[in-house]
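Up next, subunit A:
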Amino acid sequence: MKKTLCLLMIICLVFSLVGCSSNTAADESTITVAAAASLKNCLDDILIPMFQEKYPNIKIKTTYDSSGKLQTQIEEGADVDVFMSAAMKQMNALDEKGLIAEDSIVQLLENKIVLIVSTNNTKDLSKFEDVLKADTIAIGDPESVPAGQYAKEALTNLGIWEEISRKASLGTNVTEVLNWVAEGSADAGIVYSTDAASTEKVKVVAEAPEGSVSKVIYPVGIVKTSKNQDLAKKFIDFLQSDEAKEIFESFGFATN
Partner candidate 1 sequence: MSLIVDIKKKMKGFSLEIAFKTDGEYIGILGASGSGKSMTLKCIAGVETPDEGQIVLNGKVLFDSEKRINLKPQDRNIGFLFQNYALFPHMTVEENIGIALKLSKEERKQKVDEMIRAFHLQGLENKYPNQISGGQQQRVALARCIIYKPDLLMLDEPFSALDSHLKDQLQNEVLDLLKLYDGEVLMVSHSRDEIYRFCEKVVIIDKGKTVLYGDTKQIFKQPKLYTAAIITGCKNISRCEVLSPHSVYVVDWGIILETEKEIPQNIKYIGVHAHEFQMLDKALAKDEKNVIKCRINRIVEGVSEFTVHLENEKTENKNGIADILYKVNKDQWNNREEKESLYLRIPDDAILMLE
Partner candidate 2 sequence: MQISPIIISMKTASAAIVLTFMLGIFVARWVVEMKSERAKMVLDGIFTLPLVLPPTVMGFLLLIVLGVNRPVGKFLLQFLGIKIVFSWTATVIAAVVISFPLMYRSARSAFEQVDPNLIMAAKTLGLSDNRIFWTITMPLALPGVAGGGILAFARGLGEFGATAMIAGNIANETRTLPLAIYSEVAAGNMQTASSYVIIVLLISFIVVALTNYFSMKERKYLK
């Protein structure tokens, strides 16, 4: 009985090792894309299926989270081929550490910072500055969420950051902020225009005034340690194609 068990375990071990190596063979046609949470809907729902149709031999694995978390993961050696962040900050940080392939960074999209309220909202808010009228406000944590950084920037330039930060509920990712507003728990919130477009439960009150906030650039780049740089490039090229641009715009992005 013990002998059979040992034999069985050895066989399993061998298979898993063999399995691993055959994975690397498959790795050659799989790329991992790490993208900011705000890109989830348009990538998963439309763009990636579109890409798969065009290139059936290339498999795409995705992971979505806040750009800051993804940056940390890549720094810690996560197996990622393509990185799409929601701000230049994280991309630049990785680039300075030499973790991004030379000249692979493309400033792909632009997102707008908007003030949103729940569709059932009764308060009368019409300008971006009206955020002061809200009792409870949701924004991303400026220390870890890019959308939060932008919110802080815009509010600071409007001179109301101190006041807002005192009653703000800080979300650890922008989806959390969106949900808080969608449920009406927070009277108002500041998110990306793409977030606002993703649900019918919120409506946009106003965009952050021109000049109050730096442009929200969504760069895409190839991670230097990627073993599939060609495939990664194929994917990035696809994202810049006309058909891809159309899709991005339908989701609320502005394309360069």
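Everything below uses one rule, namely that a residue touches a chain if its C-beta (ideal position, glycine included) is under 8 Å from a C-beta of that chain, and two chains touch if they have at least 3 such contacts; residues count from 1.
Keep in mind how these were chosen: all candidates are chains of the complex that A comes from, given by their letters.
Just so we're clear, the structure is a prediction, and the values are computed from it rather than from any experiment.
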Candidate number, among 1 or 2, whose chain touches subunit A in this complex: 2
Residue numbers on subunit A that touch candidate 2, as the complex places them: 66, 68-69, 72, 118, 120, 136, 138, 141, 143-145, 165-172, 176, 180, 183-186, 201
